[in-house]
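Every protein chain of the complex appears in place save one, which is left out.
Let's look at chain A:
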Amino acid sequence: MKNYIKYLALSAVFLTACEAEFENAIEDGGVYTNGSADFSNFVSVGNSLTSGYADGALYITGQNTSFPNILAGQFALVGGGEFKQPLVNDNLGGLLANGTQITENRFVLAVGANGNPGPVRLSGTPTTDISNLLSGPFNNMGVPGAKSFHLVAPGYGNIAGVATGASNPYFVRFASEANATIIADAAAQQPTFFSLWIGNNDILSYATSGGIGVDQKGNLNPATYGANDITDPQVFASVYSQEVSALMASATGGVLFNIPDVTSIPYFTTVPYNAIPLDAGTASVVNQAYAQYNGGMSQYATLGFISTEERDARTINFVEGQNAAVILDESLTNLPNPAAPGTFLPKLRQATPDDLFVLTASSILGTLVDPNDPSSAIGVGSPVTDQFVLTPSEQALVVAAQASYNATIAAVAQANGLALVDAKAILSQLANGGISFDGGTLTSTFATGGAFSLDGVHPTPRGYAYLANQAILAINATYGSTVPMVNIGDYNTVTASQSN
């Protein structure tokens, strides 16, 4: 028996001696370097893009492929520590507040009755109740919906304010206390390295709502802003610097992201301006209905009320084939309605390629406002209302604010020696040709391009992985580190599933 044990011990020795080992094993930490950055405590601050939000909801598998979590996985090779995320409770993604559902479940790609796949909200009762407070701290401080000034707003995680919109249900879950601010909770973790991507919602909520909000340029008090307003660039610059300073207090470095163009995301590029197919007969009937309006425009132009350009823009004409939808454009000139003194003619025109229809317009275009009136089809007999179209004048407001934010971000990055990810250029590339990888090409095309999830705004896991890689490139260039990039082909895109 003694000998048997000896034999066993001997074979154990042989086994250990014979284990396959690399000369330079990644596992032993001998391959990559951290440069001048200390990745041991990485804290990530931002909005939905930082949280891992996708498909119109925050759900566990999406959080697992948030770009900061992907980054943290690679940082682990150069001394990075644990990366805690405030995981939700399920993969449905909806939130409850004391048992009542307050946000919708995620989209999945479901095959409809017509045999075509499309986004559908996953059915089921979610289990993430925001009244269940988590105990942090959490490395991922991404809060869906947050704007630049929300990061410094006390009470943004107070459950009492959720119903009125004064606070944010996602931050409620993991705020250190009801009156905490996101940035203070992040800074209190003494990050050695951080990421900050904020400012998207400062223009995006205006854009996704078709520009129904107000450009608050000149209004320096964000407390007075509506949910869909554009944040004043000075307000942005002020809070942004404040936020970076707070994070820099303990950090050896960080990475900032700028704000991409709204025209880079499929939410604005999927629904065409001319989505109205008509046959010759219908077109002729519709044109007759608009004859009076067109005549009015002609007269107002003759009288000098409007320019000939505006007259042409406002002249409605349908033809056989694809037609531009009729939209309401509030930027058009007010013209008195001769038939009803004291009122104005509707500000109608047909859309042009420069008008951006939001993704949700696809579900209303061509539907009847009055089910009993075939001539009330939206985009034909009834105009597409403001919240579904981002017109060129609205786009100009968005672009102006975005340019100013990005100038601020670039200046802050340079002043602090921080890495900067040019998300604007990256997403533009995805929208214009795409990026090839070992399993195909990653593009912005809705549902099939691979970069964007089914909400048309937020990336897929593969899209987030691509962003993480771009961050790694910027970080390595700035800090002399050699953090390896991930293979984006290993990351999923949209999830196919029937809704129940």
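Here is the rule we go by: a residue touches a chain if its C-beta (ideal position, glycine included) is under 8 Å from a C-beta of that chain, and two chains touch if they have at least 3 such contacts; residues count from 1.
By our rule, contacts and distances are computed from a predicted model.
Participant: Which protein name, taken from UniProt, belongs to the chain you can't see among "NADH-quinone oxidoreductase subunit L", "Long-chain fatty acid transport protein", "3-isopropylmalate dehydratase small subunit" or "ABC transporter permease"?
Facilitator: "Long-chain fatty acid transport protein"
Participant: Which of these, A:48, A:74, A:282 or A:362, touches the one chain of the complex that we don't see?
Facilitator: A:74
Participant: One chain isn't shown here. Among A:27, A:279 or A:309, which residue touches it?
Facilitator: Result: among the candidates, A:27 touches the missing chain.
Participant: Spell out the interface residues on chain A facing the chain that's missing from view.
Facilitator: Residue positions of chain A that touch the missing chain: 1, 3-4, 7-8, 11, 14-15, 18-23, 25-27, 31-32, 60-61, 64, 74, 77, 91, 108-111, 117, 122, 438-440, 462, 483-487, 489-493, 495-498.
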